[in-house]
Structure formats: C-alpha cells, structure tokens
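Every protein chain except one is present and positioned as in the full complex.
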Amino acid sequence: MTETLSHSTGPRAAGGSLRRLLQDPFFVIGAAGLSVLLLLTLLAPWIAPFSPDEGDLFSIEAPPGDGHLLGTDEIGRDVFSRLLYGGQVSVLIGLSAVAVQLVIGISLGAIAGYFGGLADAIVMRLTEIVMCFPFYAIAITLAAIFGASVWNVILIIGILHWTGLARLVRGEFLSLRERDFVRAARSIGVSRTRIIFRHLLRNASGPILVYATLAVANGILAEAALSFLGLGVRQPQASWGNMLSAAQSMRVLSYQWWLWIPPGAAIVLMVLSINFLGEAFQRVLNRRPAAPVADLVSRRGWRARLPVTKGSENG
Amino acid sequence: MLRHLLRRVLIAIPVLFGISLVVYLLVNLQPGDPFVGMVGPETTPAEKAELLRRYGYDDPLVVQYLRWLTRALAGDLGYSLQQGRPVTALIGERLGNTGLLAGAALVLTLVVALPLGLFVGLRRNGGVDLAVSVLSFVLVSVPAFFLSMLLIKVFAVDLRLLPTAGVTTIGADYHGFAHLRDVALHLVLPASVLALGNIAVLNRYLRASVSELVDQDFIRALFGRGIPRRRVIAPHLLRNAARPLITIVSLEIPALLSSALLTETIFNWPGIGRLSFEAVQGRDYPLLMGIVLFLAVVTLACNLLADVLYALVDPRVRLAP
C-alpha cells in the first residue's frame, strides 16, 4: 500500500489527488469553513468596530446592541472585536505549535528511522520519557517557569506534543528505507541528506500532512484548556481560549450567551473544519482503505495515528 | 516471549530515570519554594531561609536529587511537607477514585462504541453512518472543559437529573445498594465527558475495520450463501476489533490518568489529577515527583501489556525490538 504513496508524488497523481480532494465533501466543507473563519480573523483590523483591548467600565456585560454586535465582556470590551482578534491568536498558536512539533518530530524521527541502532534507541527513549509526562501537570510547571505568553504557550504545546510525529516519521522511514528506490539511490551514491529529504521525507509527506493538520486542531484545543486553567494567553490580549474561560460561571452560561457561544462556536467550528480537512487528506493522500486498523499492527508507529484525534487529552 | 518481557522492563529503567531527572529539574526551576505558600507575610527572608535549610531545600540541586533518588529506589517517595503525610499514602487514598472514574469511562466507551461501530460499518454511507460520523467529529472538536460545563448546566442545573459534582451525596449516609446508586449517579457526567471523545475515535476505527471485512472476498462469499450478515461478521469482527481495542485501552489508561486533571477539577472528583494540580500549585515537590513517577510506571506498564496482548491475539505479530 505504500506503493500508492510513492506514486502519488508524481505530477499526474498530484493532480489526481487535488481533483479527488475537491470532490470530497469533507474537504469542501472543511476548506470552506476554515476559509471563512480565517478571512474574518485576518480582516480583523478592518472589520473590528472597536479596539479589542480597551474596555468601557460603564458598559459591562452589555447584551448585543448599541454598536456592540456581540455585546461586551466583564470589563466592557467589545466581544465581536475580541473574537476577531482572538482568532488570530488561536490560529497562530495552533499553527506555530505544530511548526515546533514538526521541527522536533521530523528531525528526531528521521534520525531514528534512518540511522537506526543507537541513535534510534536514544531517540525512542527520549520519546518515551516525554510521552510519560502527564500533560497538564507538566504544562502548568512549564508555564510557571516560562511565564504566560503567546509564544510560551506555543512552546509548551510544541514541546509536549511532538512525540507522536517523531514516532510516525520513524515508522515511515523504517519501512521506506529498505525499499528498492531508496536502495537504488544509495547505490548510485546519492547523498544522505538528499535521500532523507528528497526520497524519504517526500514519500512520508502524506501521513505527516494528515498528522500535522489534526495537530493544529489539537493545539487550538490545548490553548483553550490552558486558558481555562488560567495559564494561556495573557491579558489583555484575546484568544478564543481565554474568552471561553468565561464559561466557568453558571451565570454566564445561563444568562449571558454572548460571552460563551461566540468563542465556543468559533473554536468548535475551527477545529471541526480542520478535522474535516484532516479526514479528507487521510482519505485522499493516504488511500489506505482500512488504514487505521492496518497501521495499528503493521509497525510501532501505530501510536502516532491515534492520539491526534483523541478527545480525552485535548481539554 | 519472556526474554522480550525482560528486555522491555530493562529498557523502562533508563526511561524512568530520565523522567525523574527531567521532572525534578522542572519542578525545582519553578519560581518559589515549598514554603512559599506556608509562611505568613510577617515571616522575614532570613527565617524562611532557615526553614529551607532545615528541610534540606538549600542544598545543591544535585545533592537534593540524589537524596530523593536513593530514597525512591528504596520505595520511599518521601513526605508531603504540606499535607503531613507520606506521598505513597496520599496517592493511595485517591487512586481508587481515579480508577473508578477511568474504569467507568472505559466501560462506557466500549459499551457504546462496539455496537455502534458494528452498526455503521455494516451500513456504510447511510444516513445513520453520516450522522454518527459528523457527531464523532463534533465530539472531538469541543474542548472538554466546555463540554463539562454544558453538561453540568443541562443535566444538573436545568433538568436537575444528576448531581453537580463530587463522588457521593455528602451527608446522606447511604449504604449498600443506595450507596452504589449514589456513586453511579455522580459518575455519569464526568465519565461521559471522558468517554465521549474516545467513543468517537474508537467508533471510527471499528467502522473502518468492519468496512474492510465486508469488502473481503471470503466474507462476500459467506454473504452470498445467505448466512445472516451479523452472524458472519461477529466472529471476524471480534478478532479484528481486538487490536484497536487493545491499543485504545492501553493508551487510554495513561491518557485518562493524565487528562483527568481537568475533569476531576471541574467535577470535584477526588482523584490523582486534582492531587497533582494541588501539588504543582503548592510547590509540593515530593508529592509531584511521586505522582509523575507513578503515572510513568502505569504508562510504561500499559505499553508493555499492549505488546504482550498483541502477541497473544495474533501470533504472527513479531514483538518489536
């Protein structure tokens, strides 16, 4: 089945993938939802009617109306404006945290999978160490050390979540490196870096893309959970997570829908769109009819596929 | 098999050692010290320094770590200075509650996901399949704390069907069946929150697994002979489902334990998660070290168990090196 993967790198197959993607309802819905949300947040400076950080203490917790499309929050800031700007922060966190994971995960996974032996053993032990950390307890500890800020949240999520990716890349490399086209490349003296980047990584790009897509969704959820614990993005900056942490109060849930439905819906829609995209990528790029189950036992990389879509740890 | 087991156990030792070292460093790098929340505002820096000295917290980090390590190797995880109790006792008195919550979540996951997975797998691309798929995606897209608050609002506050938080109705003094019922009612919401996301994931794996089976030639042949689909599928399904089940279950236990922090905090569930939250916030170094180490052992043990079970379920699986 990995045969399909190496084929899919050809130009013709790539075009086919795109066509198949465009025909996939998950892709269409996900991409549409994501585009709308992204467009809104990117246009925040032009659309937002108010400054997101400036509050008016004489109009707090005001319901929608009076110029405030979605009312005001507990210290009189415009919820709609905060929602738009908060989206930028949440998306930034989701994407950057994945970038951190990609950097750590791909390099370590590639080292382990390509060189094997001692390198593999060391990397795998390191991976196991990080996997054994209880996420929230360690995240809180890291937050105390680094302090709360957008970049530190990114770092914390990235540092604690790269293990799945490393295992995935390692697994792909292990299975690919003994394949004929790699052997051939090696025998005609293609350099190591070139083999890693040009052959192995490119052929593993499908699963990595699927994983990374879902990891963006997870990053956004993790930011929300950290915000709920009071460790997310620092005030006065808005993020969807710290806006939603207002939902801790039954009063807000019962009477002040404008404080929790907008950020709640935004997070759910965003994450849902990304998950749809991930599903579409999985179907089209991985093209393994029963991929999940087959992968579970095919190699130790099975672990990599599971945690991303799991709801239990994403807060 | 036995050699493999031994090998895995030996490999776990450097991992545990690494975890303890990294966490010890992290814990000590946090601003503050174990007395930060224990002394009043009138306590002078000199007095606090004296307290730290008396309890050995002013020794070099290496010395402190080695002292901790020596004791831990002898099975002594130390004392929680703040709670005046051995760390093992503190973990012990909350272990049952976390086990109960995680266990209930697992059972709920299996009870819902297994039949559902079979059902939608057999009726692929039908209305139910689509609905379940979309619902699954929604469930994994909702932040768990948010879902918890919504469930509390709907079922505890608005409908008043279920209790809000805790393990038992305080002061009710139920015994026997009434007590079990009481605990079960308190379990419904937190266990559901933990289970819902997992149901969604497991359901998708099972659906894929069943779909794959249905497409197999020999199954088609059996269908062709007019044997009821369910009778054909069930035995094969069980074997095929065993693998994702083992994975989910063995992965789930550590994940449940580590993610329980949020759920336990929201639902006032007196388990390990809440204890670890308290330990981090209170700078209770020995307690946090104890919990992390305990969770690490559980995680590694579950991984090992999964490997062994794979081999048992399917002898063709070569045990990984």
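First chain written, first letter: the chains are A and B, and each begins at residue 1.
As a working rule, a contact is a pair of C-beta atoms (placed from the backbone, for glycine too) under 8 Å apart; a residue touches a chain by one contact, two chains touch by 3 or more.
As a convention for this text, contacts and distances are computed from a predicted model.
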item	value
Name of the absent chain as recorded in UniProt (options "Metapyrocatechase", "ABC transporter substrate-binding protein", "Aminotransferase class V-fold PLP-dependent enzyme" or "Succinate--CoA ligase subunit alpha")	"ABC transporter substrate-binding protein"
Touching residue (missing chain; options A:Ser17, A:Ser107, A:Ser175 or A:Ser249)	A:Ser249
Candidates B:Ile19, B:Leu81, B:Leu288 or B:Cys302 - the one touching the absent chain	B:Leu81
Hidden-chain contact residue, picked from the options B:Leu77, B:Ala144 or B:Val167	B:Val167
Hidden partner chain, touching residue among B:Ala72, B:Met149 or B:Leu293	B:Met149
Contacts of subunit B with the absent chain, listed as residue ranges	30-33, 35-45, 47-48, 51, 54, 79, 81-86, 89-90, 93-94, 135, 138, 149, 151-157, 160-172, 174, 178, 181-182, 184-185, 188, 192, 265-268, 270-271, 274-275, 278, 280-283
Residues belonging to subunit A that touch the chain removed from view	53-55, 57-58, 60-61, 74-76, 140, 143-144, 147-148, 230-231, 234-236, 248-251, 254-256
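We adopt the following convention: only the chains that are shown with their structure count from here on.
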item	value
Approximate Å spacing (C-alpha centroids) for the pair subunit A, subunit B	22
Complex contacts: residues of subunit A adjacent to subunit B	125-126, 128-129, 131-138, 140-142, 144-145, 217, 221, 224-225, 228-229, 241, 244, 247-248, 250, 253-254, 260, 264, 267-268, 271-272, 275-276, 279, 289-294, 296-297, 299-300, 302-303, 306-307, 309-315
Contact footprint of subunit A on subunit B as seen in their complex	11, 14-15, 18-19, 22-23, 26-27, 29-32, 137-146, 149-150, 152-153, 157, 194, 196-198, 200-201, 204-205, 208-209, 211-212, 215, 240, 243-244, 247-248, 251-252, 254-259, 261-262, 265, 273, 276-277, 279-281, 288, 291-292, 295-296, 299-300, 303, 310, 314, 317, 320
